[in-house]
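Removed: one protein chain of the complex. Kept in place: all other protein chains.
On to chain A.
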């Protein structure tokens, strides 16, 4: 017995996907931006590296429907933070609590 009924076809609606409460990619993007700003303004090297990490984690957890531009801008900002911080002071990084 054929159970198929072409007349009963309904189109897919994205709203029917169960909403995940995962806000991790948004938090990671925000953290990336904050750490990049800290590293650029306060000239702290480890902040720049943490910003790259945050951008990477945000990218890994992002949804396909999310705008790729935001993830890319987060990456670009963190990489520019690292480059600018090292151009200002080429000395090696020192972690404050390790000294």
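The rule is simple: a contact is a pair of C-beta atoms (placed from the backbone, for glycine too) under 8 Å apart; a residue touches a chain by one contact, two chains touch by 3 or more; residues count from 1.
In the analysis below, contacts and distances are computed from a predicted model.
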Quiz item: UniProt protein name for the omitted subunit, picking from "Exoribonuclease phosphorolytic domain-containing protein", "PAT complex subunit CCDC47", "alanine transaminase" or "Tubulin epsilon and delta complex 1"?
Solution: "PAT complex subunit CCDC47"
Quiz prompt | chain A residues that touch the omitted chain in the full complex | solution = 3-20, 46, 49, 52-53, 56-57, 60-65, 90-95
